[in-house]
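Omission of a single protein chain aside, the complex is shown with its protein chains in their original locations.
What follows is chain A.
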Amino acid sequence: MPSDSVLRLVWIYPDLLSTYGDQGNVLVLEQRARRRGIPVETVHVRSADPVPESGDIYLIGGGEDRPQILAAERLRRDGGLHRAVARGAAMLAVCAGYQIMGSTFGGEEGQPVDGIGLLDIASGRGGARAVGELVAETDPALGVPTLTGFENHMGVTRLGPGVRPLSRTVVGTGNGDGTEGCYAGKVVGTYLHGPALARNPGLADLLLTWATGAQLPPADDTWFTRLREERLAAVLPRQ
């Protein structure tokens, strides 16, 4: 992000993929940037419109099978997101949006559908829907505290050598092999659906740090912390 300008958030296809409160990730990033004096500009890209290449952080959310397939087709045809990531933009891809980033994912009847190939992962359809609270220990290299959130998906995701697991699950299903989500460069994918950043402000700050290239001053985390503590205590077995 050029030091003289604003932080540009790009929310991809809210008209197709924003079914689960995905707006929360946009709002949390906006708030945490503004409260540190970083001006923010957010662009909502409707699926009929081109994806701008000049954003700093891209967000894509979750949705039903049909919108997911439509979104994958349009992103592939558009190419704007590929150019942005090649340029070094950061991205958070959530749930259906996460699956789209891979080489393939499961469609309405479980049939393989082509993804957009921005992450070295391949997803398919699992046997049972994974619904519930998820807790996972983050890759220590990222310096992000324990992940907490809610998952709701039927996907099983295999990680290739080009990505690293974002975390290891303690409670919940995640990718289906004991890991949850993945990252490569500045692109993060996760099954924590909807407003994942609301429960994980550390992950929000990681994206902001990547995008600004600067160390962030501490923020007032009162309500974030209280919610995290309550959720982790409710989900984790008593010590």
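The definition used in the following text is that contacts are C-beta pairs under 8 Å (C-beta built on N, C-alpha and C of every residue); 3 or more make two chains touch, one makes a residue touch a chain; residues count from 1.
In the analysis below, contacts and distances are computed from a predicted model.
Engineer: If you had to name the missing chain as UniProt does, which of "Protocatechuate 3,4-dioxygenase", "4Fe-4S dicluster protein", "Lipid II isoglutaminyl synthase (glutamine-hydrolyzing) subunit MurT" or "ABC transporter permease" would it be?
Structural biologist: The missing chain's protein name, per its UniProt entry, is "Lipid II isoglutaminyl synthase (glutamine-hydrolyzing) subunit MurT".
Engineer: Determine which one of A:L70, A:A122, A:L142 or A:V171 touches the chain that has been left out.
Structural biologist: Once the missing chain is taken into account, the touching residue is A:L70.
Engineer: May I ask you to list the residues on chain A that touch the chain which is not drawn?
Structural biologist: The list for chain A reads 11, 14-16, 18-24, 27-28, 31, 44, 46-48, 64-67, 70, 129, 131-132, 150, 152, 193-195, 198, 222-224, 226-227, 230.
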